[in-house]
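The complex appears here without one of its protein chains, the remainder shown in place.
After this line comes subunit A, so read on.
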Amino acid sequence: MQREVGTLPLAPALRARLAAAGFQTAQELLDTGPCGLSKEIGISREEALEALQVVRQECHGDAARTAGGPGPTRNCTALELLEEEQTQGFIITFCSALDNILGGGVQLTKITEICGAPGVGKTQLCMQLAVDVQIPECFGGVAGEAVFIDTEGSFMVDRVVDIAAACVQHCHLIAEAQQEEDLRKALETFSLENILSHIYYFRCRDYTELLAQVYLLPEFLSEHSKVRLVVIDGIAFPFRHDFEDLSLRTRLLNGLAQQLIIIANDHKAAVVLTNQMTTRLGQSQSTLVPALGESWGHAATVRLIFHWDNSQRLATLYKSPSQKESTIAYHITSHGFRDVQPPAATPSSGGTELNPRKRPRTEEEKQH
């Protein structure tokens, strides 16, 4: 109850008036009551009532938490978090090298950023992930739905059909090899139409539409609680032109980042963003760095940079809270995102053992 008035989420003009009138703690505000408050600072009774409601909510929120009451549990010990993380699934990318360096795949509740030059495969990976998130649990997936927010218009439905068909065929092969009932039953619902109907597509043309869409997303996600992946393809595109005031851009981007973190955390979804590259002119040479500036680099928890080396596509894990930096090569085939050569014939690599829901894959991807 001893919260200072300056720390309460009230409008700045109101805060200034309260400070001038001499109110210091929230308790004083509550004691004064709406009539006294409106007289003291010269605001209308409705405004005073609203302000007191906000204050009461904050203070009761505090009290409930210290008493151990219910609420959005963002407060726990590291041990509980560890148990939660160990039972969490990953979204596989079908490229086992990439899955390995990511520690199992794209992690839920974290923001992953994919940066790369044009044509290197960012949108391909996004479309692959939108299909892979729907893989049923008995095959090692998270059985979720996907939200795809497109700002560049690069989402091609026929490509998604190819990728989805290849994924379904792959699962059929596994089911036949393992001959188990629940695998076959899961495959009944895992069909092409089903996959496509669970990818929710939004098209945003400029930054206001994008911001509005992201801020409305929590409502959408509470109606569609099975969504486990949010892809924003092209977060750089709407922000890279039309901005004279760069500090406003930084402020908007940071607000967007925080909103995405809240979405990822509260709905247990993975957020994947794609970013463009820009040139930084150094003393004697120029380097390619991710766009949107230095402060945007802190928004994503995991950062992957895709680049070319002659004609080989490489992916570098540049920033991760739990994995080391490393580089691998990948391929984009007609079936989607794949490894370069058939991986070694070890049945279950170390990364998959940690996930108790995944069964060991006895058959690796067939390379075409």
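Here is the rule we use: a contact is a pair of C-beta atoms (placed from the backbone, for glycine too) under 8 Å apart; a residue touches a chain by one contact, two chains touch by 3 or more; residues count from 1.
Here is the rule we use: contacts and distances are computed from a predicted model.
UniProt names the one chain left off this complex as which of "AP-2 complex subunit mu-B isoform X3", "glutathione transferase", "AP-1 complex subunit gamma" or "DNA repair protein RAD51 homolog 4"?
"DNA repair protein RAD51 homolog 4"
So which of A:Val55, A:Val106 or A:Ala264 would be touching the chain we can't see?
A:Ala264
Can you work out which residue in A:Cys35, A:Cys76 or A:Leu173 touches the chain that's missing from view?
A:Cys76
Specify the residue from the set A:Thr151, A:Thr274 or A:Thr301 that touches the hidden chain.
Selected residue, touching the omitted chain: A:Thr301.
Quickly run down the residues of subunit A that touch the omitted chain.
2-4, 6-9, 12, 15, 19, 21-24, 28, 58, 61-62, 65-66, 74-79, 81-82, 84-86, 109-111, 245, 247-248, 250-251, 254-255, 257-258, 261-262, 264-265, 280-282, 287, 293-295, 297-301, 303, 305, 307, 316, 318-319, 321-322, 324-327
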